[in-house]
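Please find one structure pasted underneath; my questions will follow.
Here the complex is missing one protein chain, while the rest keep their positions.
What follows is subunit A.
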């Protein structure tokens, strides 16, 4: 369930005016920006941008970029974009890093629905004049590249059908791979990048039933080669995305010095999806509400925006 709190009645014209007012003059009224944008869904945010452009012949995003700075600006920028466009930006940032953030690419390709992923691919082309898969291919190598390209190119069947024979045989294949740590990369890539999500769930369940432990437990740890480091989040995202997001949040806050990129990314991308469930998981796991942990670890307008997106009352 979503966490953001959207009012019953919304006037995008009034919103555009309020944002204009917040940006005019000497300082910027960040609180006003948060109180408007932090309480609007994707459709409304898009309409506000259009209204703002209409009224003031200016791109709201560019205006905000020039007025704001730091983590707050990054968060606002990501929040205000269309979800598909946002994912395209996140993917590009992840790819272009000196040491590419494979887990972000995995996250986007494995936790979005098949249609959403297609929308990301279209948005990526519109923005960057390359296909997502060619940029991933150009910035990665080896089996990691094969896995990532396969994941971003996937257009999974969205139906409920499950083939138990296939679940059985593919659970076996995955177990062989995990147990021996001799990863038959071809087969793993094939299974994880082509099967429908329902089919994969059946396979993972079968794995757990046959071996008494989940596949993610068998893959525990932080070490291993690059392929393994990309494989873990892949299986986690496909197996239980909410649990995966809880872990990313937990790690981003726990670190000495918060990982703002990860924190922003998860909160912004899940606030309209399943952040409520992730919050519950977080509380169960850490005995501390997520709001509290975030409040303790962040400051200023950045903190205020995150808490608003988390559903905290003003």
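Note that a residue touches a chain if its C-beta (ideal position, glycine included) is under 8 Å from a C-beta of that chain, and two chains touch if they have at least 3 such contacts; residues count from 1.
Just so we're on the same page, contacts and distances are computed from a predicted model.
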{"item": "Among \"Defective in cullin neddylation protein\", \"Non-structural maintenance of chromosomes element 1 homolog\", \"Annexin D4\" or \"Protein SLOW WALKER 1\", the UniProt name of the subunit that does not appear here", "value": "\"Annexin D4\""}
{"item": "Option from A:11, A:92 or A:153 whose C-beta touches the chain left out", "value": "A:153"}
{"item": "From A:61, A:137, A:228 or A:295, residue that would touch the chain that is not displayed", "value": "A:137"}
{"item": "Absent-chain contact - pick from A:86, A:145 or A:265", "value": "A:145"}
{"item": "Selected residue (touches chain absent from view) among A:35, A:194, A:214 or A:286", "value": "A:194"}
{"item": "Where the unshown chain meets subunit A, residue by residue", "value": "118, 121-122, 125, 129-134, 137, 145-146, 149-150, 153-159, 161, 186, 190, 193-196"}
